[in-house]
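Please read the structure below before turning to the comments.
Of the protein chains in this complex, all but one are displayed in their positions.
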Amino acid sequence: MASTFSMSAEGLAFIKKELTRYETPYSAIIPSLFRVQAEHGWVPPEAVVLLGKTLNLPEAHINEVLYFYTMFNTKPVGKFHIQVCTNISCAMNGGRELTQALCKHYGVEVGQTSADGKVTINKVECLGSCDTAPMMQVNADSYLENLTPESAIKKLKEMGA
Amino acid sequence: MQVKLLSEHYDKPEFQTLGGYERHGGYVVLAKALKMDPNAIIEEVKASGLRGRGGAGFPTGTKWSFLPKNGEPRYLLCNADEGEPGTFKDRVMMEKAPHQLIEGMIMSSFAIGCKKSYIYIRGEYTDSLRIVGKAIQEAYKAGYLGKNILGSGFDHDMDVYSGAGAYICGEETGMISSLEGLKGQPKLKPPFPAVQGYLRKPTIVNNVETLAAVKYIIRDGAASYRKHGTEKSAGTKLFSVSGNVQRPGTYEVPLGLPLKVLINDICGGLKPGRKLKAVIPGGSSAPILTADEANKVTMDYEALAQMGSMLGSGAVIVIDDSNCMVDMLSTIMHFYHHESCGQCTPCREGTGWLNKITHRIAHGHGESKDIELIKKVSEQMMGKTICALSDAAAMPAISFVTKFRDEFETYIKKGQLGAGGAAHA
Partner (left out) sequence: MPKIKVNGQEIEVPEKSTVIQAFKQAGVDICHYCWHPGLSIAGVCRLCMVQVEGMPKLQIACNTEVKEGMSVNNTSDVVKETVKWGLDFHLINHPLDCPICDQAGECGLQDQYMQFGSYDPEMAEPKVKKSKAVDLGPTVMLDKERCILCSRCVRFTDEVSKTNELGIFNRGDRSEIGTVQGKPLDNNYSLNTVDICPVGALTSKDFRFRQRVWYLKEADSICPGCSTGCSVKVHYNEEGVWRVKPRVNPEVNGHWMCDVGRNTYKYVNLKSRLLSGKVGKRDLWQEVSVEDAVRSAGLKLRETSPDAIAVVYTGQYTNEEYASAFKFFKEELKVKNVFHWLNNPEKVNEFDGLLFRGDRNPNTKGLENAFASFGAKGSWDNLQAGINGRKFKTVIVFGPEDQSVFPDLDEKIKMFSQAENLIWLTACANKSLDSVGGETWQIPVKTYIEKAGSFTNFQGKVQDFKAGTTIVPQALSVSEAVELMAGREINWNLRPRGVGGPKTNYAVSDRGEL
């Protein structure tokens, strides 16, 4: 299975560089996982094996990091991973209704990916933009803030979702 | 009412760049600091009464003085893992004034004899990561970082590290674990970070706002800084105001300002026709204040502590009478359940338990004994774990069911919303 997973030459070069950037090679795990995700959209188990070899670190330790941090997708997600904040200030200002509206628009449930593989919608915890509630983040892009269901759908359309 | 030290130039887009920053007095204070005796800087910070702006409110100068008095290599970590629900002031600063953080960090590092610092920024803050990263590069190019800074003989390197989605990394030893490339699980204390922190070397972890404030303390002197705020809560504080106010946002005011002034005068009050129901004064872990309490309290460490709550990160969540407290508590409990790192049993299991009870109530299956059970479980989660996340989950739970007991009882009896409130997710 490991043979089916590969990374770009630039990606591997990036990882090698991160290995020398910090005081311990372990610190390269998070940036490397981000890099895998940037290239593949998610982090498959085979990537952990590859990183184990590339970083020369135990796979179990890499896997611990992978599963601890919620920004890493351990399952495939759509091209547009829509993450709507539904923590307290956003919930007070329509974050949950926004999620529902987006789910209805794309015909998916929370946590699911649309049939065409384009869109995944998730609720997330506070993203630290409570004064612009409700808000959301698509993939790892800049925040989309002060949303209404209509404005959110419009913005997503402009992005191609 | 607003006093703008740290936020003076937030309205100027050019303040984000080195050039713009320098045009407004940037890195001038650094030159001054590098000519001072490092101990004098520490003394000045002590004298200023500056307390940690991240949540715990520990005196910054005192924290620095816990470092061993020898040449052992040490690290300064800037805590920019802003994750406490309701808090966004650090992100705003990093995006609008990254250099003032960097400048504050260089002089703080100089004071404590540290040659390497990191800014640990939560991973979701992609804009902050980009902007601060670029600002560090600019600072290197201009000679504010690297070898022999401004001819002082002081060397300092700085780097950014991205978190990846874990509230617990805002806890200082959780952050250290994360920077070490591990799960962001808090470490046992003792040893404390100032003795054995990052890679078992002496380490100081300070919040973004704290480190930026150092610049202004050195610029104006401790006495001048102390003119703002109260005797024990000195200086200004950035408040993140959100919820049901007309003008949510980041506001810098002197500590000790009455909360009602912040809400009504600075943030434009509530929406027309709405009544204040409650305020969370310091992020979601701070015990909630009733409207009565909120109208009386001043925003400083002591007054809030006296009221049984805390200043925390300065995240003020204003709640009007359209909200259901059962719903809000279940939202908060969902958060702590989601974020518990899972190592200490009372927190791992307690956060899950509280989440289940509160959601069961919210879904109309509450029982009258649940209120007492929430209190009992919460009490047993407090002071029993490695870090304070367990307490952070327990405190709002106790305060919600105590202060809004009637509403919980009514809800449990009727199996549905009491007065107002959004639908449950």
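As written, the chains take the letters A and B, and residue 1 is the first residue of each chain.
Following the convention adopted for this analysis, contacts are C-beta pairs under 8 Å (C-beta built on N, C-alpha and C of every residue); 3 or more make two chains touch, one makes a residue touch a chain.
Everything numeric in this text was worked out from a predicted model, so none of it was measured.
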item	value
Candidate in contact with the missing chain, chosen from B:287, B:350 or B:396	B:350
From A:12, A:49, A:110 or A:140, residue that would touch the chain that is not displayed	A:49
Touch list for chain A against the chain that is not drawn	1-2, 45-46, 48-49, 58-64, 66-68
Touch residues of chain B, complete complex, unshown partner	166, 183, 188, 190, 337-346, 348-353, 356-357, 360, 373, 376, 380, 383-386
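Please note the rule applied: only the chains that are shown with their structure count from here on.
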item	value
Centroid distance [mean C-alpha coordinates] between chain B and chain A, Å	24
In the complex with chain B, residue positions of chain A that touch it	21-31, 33-34, 61, 64-65, 68-72, 86-89, 91-93, 96-97, 99, 123, 125-133, 137, 140-143
In the complex with chain A, residue positions of chain B that touch it	82-88, 90-91, 122-127, 159, 161-167, 178-184, 198-199, 240-244, 248-250, 280, 284, 315, 317, 319, 323, 327-328, 331-332, 335, 338-339, 341, 422-423, 425
